[in-house]
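One chain of protein is taken out of this complex; the other chains stay put.
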Amino acid sequence: MKLKKYVTLTRAGIIESLQFRMSFLIMVIGNLLYLTVTYFLWKAIYASVDTDVVNGMTFTDTLIYLVLATALNGFLEMYLVWDIGRSIQSGKIVLDLLKPMPYRRYLFWSYSGSFATQFLFTFLPTFIIVSVVTHGAIPLGINLLWFVLSVVLAIVINYSIDFIIGTVCLYTESIWGINIMKQVVILLLSGATIPLAFFPDGLRTVVSYLPFQAIYNAPLSLLLHADPDMQTVCTTLGLQAFWAFALTLISTAFWNRSLRQITVNGG
Amino acid sequence: MKQKGFGFYFRIYLKILAQDLKSKMSYRADFIISTIGMICTNIAGFISFWILFRRFPSINGWGYYEILFLYGFSLVSLTPVQCFFDNNWSLRQYVYSGDFIKYCFRPINLFFYFQSEVFDVKGLGQLAFGLGTLIFAWVKLGLGCSVLMILKMIVFLLTASLIMISLQNAAAATCFWIQNSFYVMDFVNRFRDYAKYPVTIFNKGFRFIFTFIMPIAFIAYYPSLVILRPDAVPLLSWISPLIGILFFFLSYKFWMFGALKYSGTGS
Partner (left out) sequence: MEPIIEIKNVVKEFKVLNRHEGLKGSIRDLFSRDYKIVRAVDNISMQIGQGEIVGYLGPNGAGKSTTIKMMTGVLEPTSGEILVGGNVPYRNRTKNAQEIGVVFGQRSQLWWALPLIESFKILKDIYQIPDADYDAMLNFYQSLVDIEPLLHKPVRQMSLGQRTLSDILAAFLHNPKIVFLDEPTIGLDVSMKAKIRTLIHALNEQKHTTVILTTHDMGDVDALCRRIVIIDKGKMLYDNDISHLKQFFGSYRTLKIRIKGDLKQYAEEITGKLPECSVSADDEWVSILVDESKSTVMHVLDKLQKDYKIRDMQLEEISTEEVIKKIYEEGVK
């Protein structure tokens, strides 16, 4: 069974993340509090303009968008760059390279466990709460399927970007600096902090050609449209698939190349 | 044994600081990358701010430049915690690995010894950004300039810094009980972002929480009132320096209590 060795990693990840039970509780409570705070902030923001709709988004739209973006961020941000960077610096990387599977894949499946726990314990409750609080403002139909597909692609894209940045750690010791740059660029350009709809037109066009919007903006806009036309769905998912594929190739190639260079020169 | 007073600790801190800076200068690449990362973070912050206020001219009766003032204020008051207390971020790793014990064997204050180990130069970049923003907003608001006002400014910036430091100390110290305190620190960090908005946007319950339990309202809002709304300064603003000192003292006690209770894992 080839799949089995990967599923084992997923299971170990789940068990590990449950070990820290207090942190876990805090994570869940923290998220709920954060949601409430976001609610108040945007309510105040919307209250200070005369119209109900800004940039084609109502208060409810914006709230759902931002809350779910935060929840997505909870399981997309996995501190991969830190992990890679640290294991390179401590030399632990050598042990991981000896595992009977490619490093990139090994790490991905090790993280899949925390994807699962995060999804179940933070994203799902958030989703349900938002759904209830907004009295069913989230359409529940075929869009859910597109959303799930889109999230899976977003995970792959985000993982690849993280892995590329993590590979950079083979060349420099400055994990903090590199990671923070990645983080702010992604959070801003993906529409995680402010919906892309609010961006000025020029900037929005540029951003739509970058891979970052495929992480948060793509799945969330698919989710928020009850009955999107097939063309939009295909374009969004197609673009995501393209980025997922391209970034997977790039990250794998970059890692292999860097590793060869390092092993030849002695690390 | 001579009495170990303020002078004693000050001399030791300077000595460690000088050595630390010297050794940091030898990692120039790391220094440059971290600085760029810091600049990116701030620029991204400004861009988000700009995008938001392009569409919404005011929040809850607070105008563009007033909010910008709060923003700059929170950046400046963040500097001390960034510069002097950054080792808090590593605390959980020291505790988790058992290496924290190495701090327990010296005949000096444990808290001081731990924090003195790291001085983060990047914080100075933040200071520059914050000061720039603050002065810009100050001029645009036509606040005028007097010795008294600058004096007030300094006192209240220090107050805000004390609150920031207290929050971080308390959050970091939770790792003495719950192992992986990263979530707590991340949580506090995320809430800190809300410090730059007026606390009046929240309902009564949250206003109470942000004033007395998780006092982020003291980071920018209450102190800024003294400068921005001199006609209607609530009592809380005037006593905020005392509250800052009180919270710092409590967080220090909490930190020390945790550290002394700490038993050291393994070996």
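In this document, chain identifiers A and B correspond to the written order of the chains, with residue numbering beginning at 1 in each.
Here, a residue touches a chain if its C-beta (ideal position, glycine included) is under 8 Å from a C-beta of that chain, and two chains touch if they have at least 3 such contacts.
Predicted, not measured: the structure shown is a model, and the values here were computed from it.
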item: Touching residue (missing chain; options B:Gly5, B:Pro107, B:Gly142 or B:Gly205); value: B:Pro107
item: Missing-chain contacts mapped onto chain B; value: 1-2, 8, 11-12, 15-16, 19-20, 23-24, 98-99, 101-102, 104-109, 117, 260, 262-264, 267
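The rule we apply is simple: only the chains that are shown with their structure count from here on.
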item: Computed distance of Cα centres, chain B from chain A, in Å; value: 28
item: Residue ranges of chain B touching chain A (in the complex, touch as defined); value: 27, 29-30, 33-38, 40-41, 44, 47-48, 51-52, 54-61, 177-184, 186-187, 190-191, 194, 197, 201-203, 206
item: Chain A residues touching chain B - in the complex, by the definition given at the top; value: 20, 22-24, 26-27, 30, 33-34, 36-37, 40-41, 43-49, 54-55, 172-174, 176-181, 184-185, 187-188, 193-194, 198-200, 203
